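Yeah, one chain of the complex is gone here, protein chain that is, but the others are all in their spots.
Every chain is named by a letter (A and B) in the order it is written, and numbering of its residues begins at 1.
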Amino acid sequence: MTALGLILLTSLFIAGFIVRIKSVASGRKGPGVLQPVKNVWVLLRKGSVYSEVSGIITRTAPILVLSALLVASLMVPAAGFPPLISFRGDFIMFAYLMAFSRFMMIITAFDSGSSFEGMGASREALYGMLIEPALFVLIAGLTVFTGGTSLSTIFDLTHGEGYSYVFGLIVAYIIGNITLVENSRIPVDDPKTHLELTMIHEVMVLDLSGFNLAMVQLTSMLKFAIFGSLIASAVIPWDLAPGARISLFIAVQLLFASAIGLTESFRSRYKMNRNQQYILTVSLISVLFFVIILFTKNIF
Amino acid sequence: MFYLIVILIITGFLLLAAGKKYSLILAALFLSAGVTACSWLAFSALFNLSLPVEINEFLTGAGIVCDRLSAVFILIISFTVVTGFVYSAGYLKPYTRSKPELWTKLHYAALLWLYLSMIAVVLFRNGFAFLVAWEIMTVSSFILVIYEYDKKGTVQAGINYLVQMHVGMLFLLFAFIISSEGSEGVSFDNLQFYFSRNPNWLVFLLFFIGFGLKAGFILLHTWLPEAHPAAPSHVSGIMSGVMIKLGIYGILRVSISLQDDMYVIGTSLMVLSAVTGLFGVMMAILQHDIKRLLAYHSIENIGIIGIGIGLGIFGTASGNTLISVTGYTGAILHTLNHSLFKSLLFFSAGSVTSRLHTRNIEQMGGIMKYMPYTAIAFLIGSVAIAGLPPFNGFISEYLLYFSLFSGIGELDFYPLLMFSLVMVSLVLIGGLAVFCFAKVFSIIFLGQPRTELSEPPAEAGRSMVIAKMLPVIPIVIIGIVPALVVMPLASLASGIFNPALPFDSAALAAPMRYISAGVILMVSFGTAFVVMRMINERRRTPVTGPTWGCGYPAANARQQYTATSFSQEYATLVRPVIKNGASHVSFREDEIFPGKRDFHTSSADVIRSKIILRPANFIVNLLRRYAVIQTGRLQHYVLYALLFLVLVFLLTVLELI
Partner (left out) sequence: MVILLYILFGISLVYIAATEKFSNYIRVYTLQGFLLFGMALAERESFSYVNLALILAETIIFKSVIVPWLLRRILQGTGIRNVHKRSLAGNYTVMIMILALGISLLLARMLAIHTADSTFLVIAFFTLFTGLVLISARKLIFGHLVGFLIIENSVFLFSIAIGKEFPLLVNAGILLDIFIAVLIMSIFMTRIGHRTGGFEAESLTKLTD
């Protein structure tokens, strides 16, 4: 329960914090940290505009996107607080729930009959497919290292024998890159661009409005919180006092948000065909991590 | 076996002789009789009910043995054939007018024979009876495939299929004969004895080639992408749903008796299946003919099942029951799941293609408005085949991952590396399947029609809709309450494949409960949000307007994203492996308003062209030189006979013979 509460709490401010960091880095004051939540609140009560071409998919699929991700968030540990649902092999359900929400986003994008949305959907489908091996190889490495079988145990890095703080850093780096791809941030996609031809995620929600758009925005905020929680679980030792863990958790999430914000401010977006190479490089780093774990565990 | 032949002859004769109106009803009657009898047999085997003594004697006299594995397959076969039959009642209606009446009746007779022979394949243990049933299955499916013999390429595809199946049967014959050395009679039960005394891998390889040709493993798959598009949709559904699974049944039956070489066999089977799965789905993304696409997906799913079987064999070899039992359970469950959603997909595709008269997905679009039931069925099938929760495809893939990760947590270096490789292949296969089916569903059903429709297509007929909705029920049920099916299958797998080692089913029971909980939660959240949305829309009615076209006022339906564009980045990525190309389109420099151009893309099945066609063409060309012997004149042939006689006479005189 605590884990879920922490994740939901984080999802409220993390998106706004990233925007704030970006604004400060470019010399502005920026909107308040809770501004995205206020936006969502307005959207939830607003009326919707539907395209004549779209059918039941646009009306239902965004809801399923959020529902799937909510169930996925029930499986995520938060720095030693156990998740509500945890069973052997639950990381598979976690990854496939995210794939399900991606599937629903893609068919929502095509339902409008706009070719821009199709363009974004095809890119999102390809990048989502290419990043999955990175996540799974990372989880395989963690399984070998900790000997655990579910998300609630494999992120307990500090108790594995042969642990070195470097492992936490590498896991944080890999998950950070996965976040950049899954949430469509720079360098994969620019959330602030207005050019439909170059958008990936933003263009898929171009035709959504009101309640459905609120669903999608909540999903993106929740995804940040989930990945940040995974990083926090990997970095924070699990046997500290609960109060210390909670404050460290918030600190790590804020650090994670700052890292994303600073990356977005100081890096430019890759050319489209460079994105595939970037994603494959993340997989390569995952494999490198796996090899290093093999060394440490003397399986090699 | 004798009884089988008698039944087949009687029913076939009756069907062919019946009047036009009654043939469908008669076929339905025979089919229901067969299904009831076989299901009764299956259930009594599954739940250990004892049959009346006379029936038992009759069965043993006829050489029929029904153990739990056969029972599961009987149920799978019966369900899909029944739905296929219901579908065909509506699907074949437009054809009955244009085809000769006898041909349609023969079609129904062949359908019935196919069902009976499939059941017989699963029930017979005696080698020769098995092969006879196998042959009847091949011939009846051949008759079914070439139903539309007037279309170009159908008969060729059918003959390709027939030839390859016979090659497979030859391998099976060899395997049976070799394995019967040392025991009397030719049977599956002799394998136990043979494997305990001789190296296992050779006979397993022969059996694998024979059964693999039916199943569609890589290098043995080339008939699949030709035969499935050529056949009518209910036949494709039945063939892809259950008939190729009989190859899997054969491999399972052989691997029960394996005793030696199991590491090698398990590893190579896993690696080969991973390659099969990857190849199938990678080719599928580049296809534009919807039935060819679904055929390549069948190859992919056979690969997934093969990974499960390989895991099972490997687990038995290393004594790790968790890996072994979950591997086998995943394989058998995926067999069931695949028959459900593949037949569903083929039926939906058939409805769409028969209304639109084209199989090319690039010309479709926006069908959801006209055929909502078909669209929902296809959506459920797509989500299931992509292996996504909340439907059944996820459960079987979950079991395979469970098995793989159990191995990754425990094994030494070389097996660990191999398991990781297979795991990454499975991840890629899953991701590519999501990619492909998101594309296919969206291009066919969403958006606007990409070609002008002269009249909007009507929803499919009632029987076709019922046939599509029938598999949806198990798909959803297995997805929501997987423990119903997984726990019995796990105990089945453990009892059949690892009878000596104990298996603790509690390790599987808890995850299944949690998965159910997760799925139910997801559905509840979804419902809650839908209710919230409806409350919102009651207060502020939604407004409809045109799709945002970036301010471009002349957008038309043809400008929507196409399937080729969707897969274009992917196609460029895999170009070194799968040769795909596009025709080159160029414009003159002074052509300010471009004129009409034609453009087409192509992707070649590299294995078919390089490994099968090239040697085949080489041999044909070589033999063509010697074809001068066949002059066509009777006098020359008599001369050849005379020469032969003289030769034999000379050789006898010189005492060489």
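In this text, a contact is a pair of C-beta atoms (placed from the backbone, for glycine too) under 8 Å apart; a residue touches a chain by one contact, two chains touch by 3 or more.
On a predicted model such as this, the values are computed, not experimentally measured, just so you know.
> Pick from B:59, B:417 or B:453: which residue touches the chain that isn't shown?
B:417
> For a quick check of understanding: of A:170, A:199, A:213 or A:252, which residue touches the chain that isn't displayed?
Only one of A:170, A:199, A:213 or A:252 touches the chain omitted from view, namely A:170.
> Considering the whole complex rather than only what is displayed, give the residues of chain A touching the chain that is not shown.
164, 166, 170, 273-274, 276-278, 280-281, 283-285, 287-288, 291-292, 294-296, 300
> Kindly note down the residues of chain B that lie in touch with the hidden chain.
413-414, 417, 421, 573, 576
Operating definition for what follows: only the chains that are shown with their structure count from here on.
> Quick one: chain A and chain B, Cα centre-to-centre, how many Å?
Averaging C-alpha atoms per chain gives centres 36 Å apart.
> Of all residues in chain A, which touch chain B in the complex?
Against chain B, the touching part of chain A is residues 44-57, 59-60, 63-64, 66-68, 70-71, 74-75, 85-90, 92-93, 96-97, 99-100, 102-103, 106-107, 109-119, 121-123, 125-126, 128-130, 132-133, 136-137, 140, 143-144, 147, 149, 196, 206-207, 210-212, 215, 272-273, 276, 290, 294, 299-300.
> Under the stated contact criterion, what part of chain B meets chain A in this complex?
Interface residues on the chain B side: 366, 368-369, 379, 383, 386-389, 394, 397-398, 401-402, 405-406, 408-409, 412-413, 416, 420, 423-424, 427-428, 430-432, 434-435, 437-439, 441-443, 446-448, 507, 510-511, 513-515, 517-518, 521-523, 525-526, 529-530, 532-533, 536-537, 540-550, 555, 557, 559-561, 565-570, 573.
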